[in-house]
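Worksheet: one structure, shown below.
Apart from one protein chain that is not included, each protein chain of the complex appears where it belongs.
In order of appearance the chains are A, B and C, and numbering begins at 1 in each one.
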Amino acid sequence: MSQIFGIVGVFDRPEAVTDAAKHLRSLGFRAMDAYTPYPVEGLDQLLRPQRRMMLPLVMFAAAVAGAAWGYFIQTWDEVLNYPINVGGRPHNSWPAFIVGTFEFMLLVTIAAGLFGFLASCRLPRLYHPIFNADAFGRASVDRFVLCVEARDPSFEVEHLRRIFERFGAERVAEVPA
Amino acid sequence: MTVLIDLPREAPVVGPGVTLRSLSEEVSNRVLLPNTPRWWWIGFALGMALLLTFVVQLIWLFINGVGIWGINIPVAWGFAIAEYVWWIALASGGTIVSALFFLTRSPWRSATNRIAETMLLSAAPCAGLLPIMHLGRQGLFYWLFPYSSVMGVWPQVRSPLWWDFVCLLCYILMSIMYYYTGLLPDLATVRDLARTRWKQVFYGVLALGWHGSARHWRNQQTVYAVMSAIMAPMVISVHSVVGLDFAGGITPGWHSTQFPPYFFFGAVISGTALIMMLTILVRWGYGLEDVLTGYHLNALAKVMLVGSVMLGYAYVWEAWGPIYGSDVAERTQFFYRIFGFYAACYWGKIVLNIVIPQLLWLPIVRRSEVLLFSISAGIIVGMWLERFVIVIPSLSHGYMPSYWGVFFPTFWDWAALAGTIGLFLSLFFLLLKLVPIVSMSEVREIVAKERSR
Amino acid sequence: MNTALVLSALLFLVLLLSVWVVPVMGYNTQQRYQPEQPVPFSHKHHVAGLGLDCRYCHTSVETSSFAGIPPTETCMTCHSQIWTHAAVLEPVRQSFATGVPLRWTEVYRLPDYVYFNHSIHIAKGIGCTECHGPIGDMALTWKWPTLYMSWCLSCHRDPAPHLRPLNQVFNPFWKRTPDTPSGKLLMAAYHIHPETLSDCGVCHR
Partner (left out) sequence: MSIAHRDYWRSLEELAESPGFAQLVEREAPRFRDMLGPLDRRNFLRLMAAAMALGGLSDCGPEAEPRQLLPYVEQPPGIVPGQARYYATATTRSGFATGVLIEHRMARPVKVEGNPDHPASLGAASAIMQASILELYDPRRAQTILGQGQIDSWEHLITALFDRREQLLARGGAGLRLLTGAVTSPSLRAQIALLQQQFPAMRWHQWEPLGRGNERIASERMLGRPLDRRFDLDNADIIFAIESDLISNVPGWLAYARQFAAHRRPDETGGKMSRIYAIESTPTLIGAKADHRLALGPADLAAAMRYLAAITGAGPQDWQQTPVADAAWLRAAADDLNQHKGRVLVHAGREQPVEIHLLADAINNALGAFGQTIRLIEPVAPSGSTDQSLEALVGDMTAGRVDTLVMLETNPVYDAPADLDFTAALNRVPLSVSLALYADETAMASTWLVPATQEYEAWGDARAFDGTITIQQPQVRRLYNGHSPHELLAVLHGNTLPIDYQLVRDFWQNETHQRGIGDFDRFWHEALRIGIVENSAAPTVTATPNASALTSLQAAEKPVPGVQLLFREDPLVGGGRDVNNPWLLETPRPFTRLTWDNAALIAPATAKRLGLGIGDVLEIADHGRKVRAPVFVLPGQAADCITLPLGFGHTAGGLGADIGFDAYRLRTSAAPWITRGATLSRTGETYRLATVQGHDRVAGRDLVREGTLTEYQDNPDFLRRPETDQSLYPEYKYPRYAWAMAIDLNSCIGCQSCVVACQAENNIPTVGKDMVLQERIMHWLRIDRYYHGPVDNPAVAFEPVPCMHCEQAPCEVVCPVHATVHDHDGLNLMVYNRCIGTRFCSNNCPYKVRRFNYFGFAERDDRPPESWNPEVTVRNRGVMEKCTYCIQRIRHAEIEADKQDRLVPDGAIQTACQQSCPTQAIIFGNRNDRDSGVARRKASLLDYTLLDELNTRPRTSYAALIRNPNPKIGDREA
């Protein structure tokens, strides 16, 4: 038969997906992913137990960098580059620099957050083979889709079809690559 | 509009009939279906009409300069600044609801936060434009950016105005990013439900290929949580800094340490009030009664009530300071404020912001859309008066009696006000048409919870 | 490579370019600006060639803010004797005969809100070439510096390297030699207080 990306089972309850995924992992399946209309508690840990979350750390680093940058810009401006007597205030009026520092910090953090988030999701990526699954259209509405990809060593269509049906998948379909 | 919403003791967050599908379609169809309700056209037309006056006002302003307004010496700041503060307060209200109450995990926030953020994104440009318009040489506003110019001169970062500029800039950028992060999954839903080609492409591109995989969700959840944790202090800082614009000066009536919280309280009440109005509008207009339930209105009303009480506290201090203090200028200034030329504005703000909202103690009031709508409207006017009272009377009665003066708004002052309102309405109605106005992904969770109960 | 990261990198690059590269592009700096003049007067010929002193024509450079553009009669002091029929000098003779001034086009144009004073720079040992570049070798006068404020400041913040002995101020070919006194010394000798030189009010009134 022709190239396929994988096989999907469509469920109408999040619990079903979770159970199915748990079972498949126990059978040794690794290359699989679940597509749900809203975040399902613990699904990701279930699919990739070893993966750790880097984003918060990235954002924290960004915060530090942003703060440093913000304060430096202001010191450069008022102290190093062109020190001027402004209303008799000292050149390095650090209390006055705090606001700027704070805002720069937050801006950089959020920006890092957004871009980091997209990066870690491999977005933007306008095409993904899973879109070819005709059932996928409802994965963003009210269905829970579990997909085992063809690249999994122990990938075998009929076997998986049976497992999905056992866990109550209302539809099982192959996804063309 | 129902006259009285029945509100059982433990009201459901979402109506009983709501299923995942009905929810998605109900919300998405507002964006997808070609037929647009008449009330949208009316609202949008009104917005565009006012926007036109804004454009005319801008052209006249650029040709003649800020002299076309009523401002003078001593009152060098007029409507432009008062309204800037007003708009930024309304905008921050949006963030307060969406970020602050996300952290408190308040369930009612899920359905309203998109309205709140849409409102924020439509109000922020108004807030952003006014300070630039009010410059004597608008074209040179970019001198506020900290960049190395060929003049070798940089901004003066001790100035509260500069803080304010930075805050506003960061705030707008951050709000957009925050908004987008939350919006992404819903864009995907719309993309998947879209039937016409160009809509599929349009939302396909906006959705950046989101496919709700387990990993996507986890990242999105984490980031969104952290972002909220950042936006909350951000919004507080924004309005505190706006307060510092005034507290940073030594002008009697401005030089007050309570301004930062004072202004934040103002933001809470006025922002919530506007969200209330818009929620009622959307609820009624889009027939989303079972998604935006009485539960939400009730919650918003309580927030408004709290805001009003906090604001009342600030007003008391505003009066107590000068009376108890020993500063002649402060005292004359305050008495001028309450008995002088602009007294009406002062008492107006007291009534609209403090007295009337006390009605919200009564559950029956919190259940009547009409009353909620009109009280909110009153608060928004009241907040405008408050900004006016803070900016103008303070300047007109400064330290030098020989230079006391008054400010009369000219036609163009009013045009600027109408214009910014127009800008807001146009943007809001546009977004109403383009983005799902209720956060589907979040409400789905609630629906799921309700169902599993 | 990851699209998100690429996009953000590009955004940054654009910002940097617009701030640091665009302003120093020739179109903006207007360096080497060399307008048409009624008479193709050559500093190279008169200064490098004949060795005229700057002050022979720019008489008020030591006493006034304005260096002075020579009146037609100054040209005629020589050109009534030599090159009396040169075609290029026709406008000069015309002007002298009719009493109608020559119309030179300004090469170094400062905005009206900048008050530059030649005499004090001369008095403090700033040579002509510090601002006018290789004027002695210019066949037709052209604009040497950017005249950006940052350019003025570069010297007003740190004058020492630009100072020279007073007797060399008008020497367009002067080079610092090992035995010229150091900038520090000269600064002390001329009582220059560099910290005050970057006050805004020094140039803007």
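Following the convention adopted for this analysis, a contact is a pair of C-beta atoms (placed from the backbone, for glycine too) under 8 Å apart; a residue touches a chain by one contact, two chains touch by 3 or more.
What you are looking at is a predicted structure, and each value in this text was computed from that prediction instead of being measured.
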Left-out chain, listing which of the shown chains it touches: A, B, C
Among B:R38, B:R105 or B:R137, residue touching the chain not depicted: B:R137
Of B:I42, B:V328 or B:A344, the one touching the omitted chain in the full complex: B:V328
Options C:P70, C:P145 or C:P165, residue touching the unrepresented chain: C:P70
Touching residue (missing chain; options B:Q156, B:Q200, B:Q258 or B:Q358): B:Q156
Sites on chain C contacted by the missing partner chain, in the whole complex: 27-28, 30, 33, 35, 60, 63-66, 68-73, 95-96, 99-106, 109, 111-113, 115, 117, 119-120, 123-124, 190-191, 193, 195-196, 199-202, 204-205
Missing-chain contacts mapped onto chain B: 61-67, 70-77, 134-141, 143-144, 150-151, 153-156, 158-162, 165, 248-251, 328-329, 332, 395, 398-405
For chain A, residues in touch with the removed chain: 82, 84-90
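Quick note on the criterion: only the chains that are shown with their structure count from here on.
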B-C against A-B, pair bridged by the larger set of C-beta contacts: A-B
Length of the line joining the C-alpha centres of chain A and chain C, rounded to whole Å: 60
Distance from chain C to chain B - Cα centre to Cα centre, in angstrom: 55
Distance between the centres, which are taken as Cα means, of chain B and chain A, whole angstrom: 30
In chain B, residues with contacts to at least two other chains: 152-153
Touching two or more other chains - residues of chain C: 153
Parts of chain B lying in touch with chain C, wherever the complex brings them together: 147-153
Chain C-touching residues of chain A, taken from the complex the two chains share: 82, 84, 111, 115, 118-119, 122-125
Complex contacts: residues of chain B adjacent to chain A: 19-21, 24-25, 146, 152-158, 162-163, 166-167, 170, 173-174, 177-178, 180-181, 185, 188-189, 191-193, 204-205, 208-223, 226-227, 230-231, 233-234, 237, 241, 244, 441-442, 444-445, 448
